[in-house]
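Apart from one protein chain that is not included, each protein chain of the complex appears where it belongs.
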Amino acid sequence: MTARLVVAEWTKLRTVPSTAWLALAVAASTVLLGALATASVDTSQCPSATECFEDTTKLALTGVWLSQSAVVVLATLTVTSEFGTRMIQTTFAVMPRRPAVVIAKAISVSIVVAAAGAVGVLGSVAAGRIILPGNGFTIENGYEPLSFADGPTLRASAGTVLYLTLVALLSLGIGALIRDTAGAITVTLTVLYLFSIAAYLVNDPVWSERLQTYSPMPAGLAIQATTNLDRLAVQPWPGIGVLAAYTGAAVAAGVAAVKIRDV
Amino acid sequence: MPPGPQWLPTVTTRVGAAPTVLDMTTDIEVRDIRKRYGPTVAVDGLSFTIRSGQVTGLVGPNGAGKSTTMRVILGLDSADEGTALIGGRPYASLRNPIRHVGALLDAGAVHPGRRARDHLLWMAHASGIPKRRVDEVIELVGLSSAARRRVGGFSLGMRQRLGIAGALLGDPPALIFDEPVNGLDPEGIRWIRGLLRRLATEGRAVLVSSHLMSELEGSADHLVVIGRGKRIADTSVQDLLTAASRGRVAVRTTAVSEAITVLTQEGASVGVVDHGVLIVTGLSAQRAIALLAASELPFSEVSGYRATLEEAYLNLTRDAGEFSAASPVEAS
Partner (left out) sequence: MTTSLSDRATAEGRGRAGRVLRAEWTKFWSVPRWVLAMLAAIVLTFLMSVLSASGSGTDENSAIWDLYVPGPDGRPVQDSFHFVHQPASGDLTITAQVASQEGRTLDASPAEPEAGAMAGLVIKESTEAGSAYAAIVVTPGDGVRLHANFETVHTGSTEAAPRYLRLTRTGATITGFESADGTRWSEVGKVDVPELPDAVEVGMLVGSPDGVVVERQFGSTAVGKTSTISAAEFDNVSLEPGRTGFWRGDDIGLHGVGQFTEAQGRFTIVGSGDIAAYSGPGDDVVQLSLIGFIVGVVVVCAVGVLYVTTEYKHGMIRTSFTVSPQRGRVLATKAIVIAGVAFAVGLIAALISFQLGQPILRENGFAPPAFDTMSLSDPIVWRAITGSAILLALVAVLSLCIAVITRRSASAITLVIALTVLPLLAGFGLPAGPAGWLMRLTPAGGFALQRVVEPTEHLVDPVAMIAPLEGLVVLLAYAAGACILAGWLLNRRDA
């Protein structure tokens, strides 16, 4: 039964031109920004080439900072564009079990985002593999070339795809709550970026640590860490768990709002 | 603009396990619905039944509560009190509801970037309806040549047709149309009328809302008239017209003012409809003839007056109109 709903939501998603463009933007921006970040860091800035202790995997995967905004747009639109065009009336007339509709949207958007994110991650790691040795991050200096055969790198990469998917679901939930495209996107982007910046700006160590541990974006991105784990404010899996908690709350609130309210 | 289809044979595609139209009579039943939006009471204790096999018009001035009622029936808005049942069951309990009730609420409620066919396709997917049915209804409403175009470029009339296609997609025994003739040209209006009649003939329950009586003339069998959220009348069209026409006589004469004087002296009230056509209330046709002949006033026609639906409706809703411009002074 829900399978049919997922097929219907998937049809909606694939028959709208913005989906393809946004998916492309997700993949491309992940690779581009990741490559840029990787290219701008080299061992000459460190006390010595072997004392960089750089987390090259996390550096190569920096692109998500930008691509997550494309994910936010894509996921938010799957809900808010229906409210904007009032097609939501048709949707709920055709599929009156509203929570199931939201779940179906969640599933289809997750598939698109995960696919685009995976492409982006693959490209980022490949770019990193190429760029890093040229910047001094060579085997002699203690840096293995980036490879998925390395456990932590695999975890960081898969975790990044998971991160993007959770961001998508977070956007979906907020979209279902707020219903207005501009408002929902503004709120979601603010929640993600602003707390991250605040973590840097606030120099009180206690508050800085709290912000790093409990803000959705810094905590979620902990999944990308492959080295220096003892210096992290929050460990990788608990970190992504924090993001998952926010996501779960947003989706639950969104489902409740959609169920209770008039259309 | 693609022309409306000619009289196509009855749809033969069996849509999954949905009951065929003639097997089951599906009524739409509304009981004591009450709904308020903030301080405004949109629907106030409304009850009526839409029976299968006829076209029922839901009529009322703008703001009377027609759209709200339809949305409550479809489970889009929740009523504060009362129930709405389709074939005896609430909408939310229906599996694949568009196979039971097809609805066109808002033709503009489509994503402009999506192709027309894809818009129907997802609805078919969600309800287990085969793909070929999508192409069938597209042809039925005359959008075959535009099926692969994006809806953003559609005119209002084309969007109405697309909405109708969506309503027909599930081959449902009950249909709800909210102001379906909005924005259609005369050709389109004629086509809709024919469609509505044909759907009723097939045994379906058809609910059509409108705020213009003239649209429903010729297509509606039954009327539910509402004003300010309350039911004002629930009657067949025939009865309504008869009641509106009762006791009135139309007299065609060239001596208008003299005739008026003569007739009013007898205690009748006279209204002028057209040049030279008087509506006389309170006298039988024979009496009127006698009076006019006695005064040697020329007349060419005396007949029982047949009110238009519009007139009947205006009389009914005169007091219930929420939004009306100041009415011009009537001749008496």
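Some observations on this one:
Order of writing sets the chain letters: A and B. Residues in each chain are counted from 1.
Just so it is clear, contacts are C-beta pairs under 8 Å (C-beta built on N, C-alpha and C of every residue); 3 or more make two chains touch, one makes a residue touch a chain.
From a predicted model like this one, the values you see are computed outputs, not experimental measurements.
The residue from A:L66, A:L146, A:L162 or A:I178 that touches the chain not shown here is A:L66. Annotation: of A:T2, A:Q45 or A:S147, A:Q45 touches the absent chain (contact as defined above).
Summarising the interface, chain A meets the missing chain with residues 33, 37, 40-41, 45-47, 51-55, 58-59, 62, 65-66, 69-70, 72-73, 76-77, 84, 181-183, 185-186, 189-190, 193-194, 196-198, 200-204, 207-208, 228, 231.
What we mean here is this: only the chains that are shown with their structure count from here on.
Work out the mean CA point of chain A and of chain B, and you get 51 Å between them.
The touching residues of chain B, counted against chain A in their complex, run 71, 74-78, 91-92, 94-95, 97-98, 103, 105-106, 108-115, 118-119, 121-123, 125-128, 166.
Every residue of chain A that touches chain B in the complex is listed here, in rising order: 1, 4-5, 7-9, 11-12, 15-18, 81-82, 85-90, 92-97, 262-263.
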